[in-house]
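Every protein chain but one is kept in place in this view of the complex.
And now, chain A:
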Amino acid sequence: MLSLRAMLLPSLSSRVPSSSMAEEGGGEPPKGSLGWAIDENFGSFVKLAQKVNAEGAALQGSGWVWLGLDKELKRLVVETTANQDPLVTKGPGLVPLLGIDVWEHAYYLQYKNVRPDYLKNIWKVINWKYASEVYDKESS
């Protein structure tokens, strides 16, 4: 559901990648309602990427780092889960929009022990179209 602002000022509903995005979260960032929600909940797309990367790097052992929608509180959250625990184990109202696997098998052959480099680079191939679809469906 497009906000009134997005409908009246369509030029604001797409964001131009800045140089800082190339460092953290580079790639085709989300537009539309998910894009606005990210700005609202985290301040900016870059801040979201920084938060996800920090939590993903700090995860002890094997697990996942998630961007989720809390359907009850109507807000976006960044969460981690251990091993193969699905996001719903952190709260029954949580819907996964984006999950990044930080098990060593997800990156070791290429990035060796340097999980932060994997996290920095994965944003280049994140499919925000899918995350936006899920967000739009689940937040209507």
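By definition in this document, contacts are C-beta pairs under 8 Å (C-beta built on N, C-alpha and C of every residue); 3 or more make two chains touch, one makes a residue touch a chain; residues count from 1.
The criterion applied here is as follows: contacts and distances are computed from a predicted model.
Chemist: Which of the following is the UniProt-recorded protein name of the chain this complex doesn't show: "NADH dehydrogenase [ubiquinone] 1 beta subcomplex subunit 9", "glutathione transferase", "Superoxide dismutase" or "ALA-interacting subunit"?
Modeler: "Superoxide dismutase"
Chemist: Counting contacts across the full complex, list the positions on chain A that touch the omitted chain.
Modeler: 60-63, 82-84, 103-105, 108-109, 112-113
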